[in-house]
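Every protein chain of the complex appears in place save one, which is left out.
We just call them A and B in the order they show up, numbering each chain from 1.
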Amino acid sequence: MRGPVTDLPIVFDRVLVRAGLTTILDRLTLTLSSGSPTLVIGPNGAGKSTLLRLCMGLAVPTEGRITWGGRADAKPTRRAFVFQRPVMLRRTVSANVAYGLTHAGYPRAKLAARTAELLERVGLSDLAMRPARRLSGGEQQRLALARALARDPELLLLDEPTASLDPAATRGVEEIVRDTAQSGIKIVMASHDLGQVRRLAGDVVFMVRGNVREQTPAEDFLKNPSTSEAAAFVRGDLVV
Amino acid sequence: MLDGLNAWQLIMSGDATLFAIVKLSLAVSLSAVVLAAVIGLPLGASLALMRFPGRSAIVVLVNAFMGLPPVVVGLAVYLLLSRSGPLGNLGILFTPTAMIVAQAILIVPIIAALTRQTIEDLWIEYRDELSAMDVGPLGRITTLLWDARFSLLTALLAGFGRAAAEVGAVMIVGGNMEGFTRTMTTAIALETSKGNLPLALGLGMILVVIVLAINAAAWGARVWSERQVG
Partner (left out) sequence: MKRQYASFAFAFSLLAVAVATPSSAQDKSIVVASTTSTQDSGLFGYILPLFKAKTGIEVKVIAQGTGQALDTARRGDADVVFVHAKSQEEKFVAEGHGVKRFDVMYNDFVMIGPKSDLAGVGGSKDIVAALKTIQGKALPFVSRGDKSGTHSAELALWKQAGIDLETAKGPWYREIGQGMGAALNAAGAMNAYVISDRGTWLSFKNPGDLVIAVEGDKRLFNQYGVILVNPEKHPAVKKDLGQSFIDWLISPEGQGAIAVYQVNSKQLFFPNAEKRAS
């Protein structure tokens, strides 16, 4: 009896990513399984974005293998991505969500109803008819989340989604992420902010210079980091 | 200089011949823009978004053909549509249809080249999101064309400007027949060759004013639209 098709766990097997002469990911080995949110943290240039993009299928490894639920070239139908700076289509808020639904293959007849549901979920129902480009940064990010959730993903990848937002907007986004995690969707999120790790993380993947240094539950990482680099990072020192 | 005043009197009195000439000029050039847009917008977008063997050569050709001399295009179309030419059976030589076709050929490169540049630039911004939403090639073309619509309006206006201003193509394929294929530009050329320079100049000024008005209207439409959708 075969189980339902799933993208998890995502397994990285000695993945090397090189751009020109620079090595971005250095024979990285990692397993991301279903469960509580995984926060990917580390200094700039560690390769967090690249890791997430590989998970999504937006980038391909130079060497090494990635498998999704055991399959080598799985289509990204059950995955969704939220970028640090979302691109709003030049149309209304509601139309942006409908666009995401349409391209995920959602039936036309039920489009309007589902759009309304998703807008409700991210708290943008009042702004449905506003031109999306005229939203504030936080509102745009929430719209991006709605668009991502429109794909009915089992895995939601977020690349430092609150890095450009003020605290109030950040809280709005984190609430939605938390709700999403609680509804059973796996969250993998790159973050800069140790506070965010404390607030959201189930477990932590700590990266430095293209490699995973630690993969531990969040509390353990924050209280007892195993590596000196992790300790420096948690202390707030620069990790070079 | 009295004839310059005569030109003004013609406008004010609503001279029927002048009105017919203006109407034909606008109908031909605007139709040519629509036809050229139907071809040029998807062509430009495809060149921007797709990669295929020979693409670079086509891009260079399209850019180069922005400078096609109108009279050369007119001559080529004339030879195609002539009764003794391959498409003579269509019987459209010396009709406004032939003029629209010739002008459309003339402005497809402009629209395609400007579209390609606009969409290429926009793709840099949209690439991540559209890839993440798994949008296929056709979807990318339509999405980017629609989102770039205000910039593309400028490309269409550039095409319209070229069509409304040219005389070489419409003169040859239309024949400048009084009452049937005489446009503003061919009328100006005719009056100039007859030595009626003040009248020709007057007609020229009318043409410029009309083109200005169209551009102003397009600008107004864009401003209003942007206010609606941001």
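What we mean here is this: a residue touches a chain if its C-beta (ideal position, glycine included) is under 8 Å from a C-beta of that chain, and two chains touch if they have at least 3 such contacts.
All of these numbers come straight from a predicted model, not from anything done at the bench.
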For the full complex, can you list every visible chain touched by the one that's not shown? B
Which of B:I39, B:L87 or B:V229 contacts the chain that the document leaves out: B:V229
Quick one: say which of B:A27, B:A76 or B:I210 touches the chain that got left out. B:A27
Across B:S46, B:T115, B:T143 or B:N176, the one contacting the chain not displayed is B:N176
The missing chain sits against chain B at residues 3, 23-24, 27-28, 30-31, 34, 82-85, 88-89, 91, 93-97, 100, 146, 175-180, 192-197, 199, 225, 228-229
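The definition used in the following text is that only the chains that are shown with their structure count from here on.
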How many angstrom between the C-alpha centroids of chain B and chain A? 47
Under the touch definition given earlier, write down the residues of chain B that touch chain A in their complex. 125-126, 128-129, 131-135, 139, 143, 146-147, 149, 228-230
What part of chain A is in contact with chain B in the complex they form? 56, 58, 75-77, 80-81, 83, 86-87, 89-92, 99-100, 103-104, 131-134, 147, 151
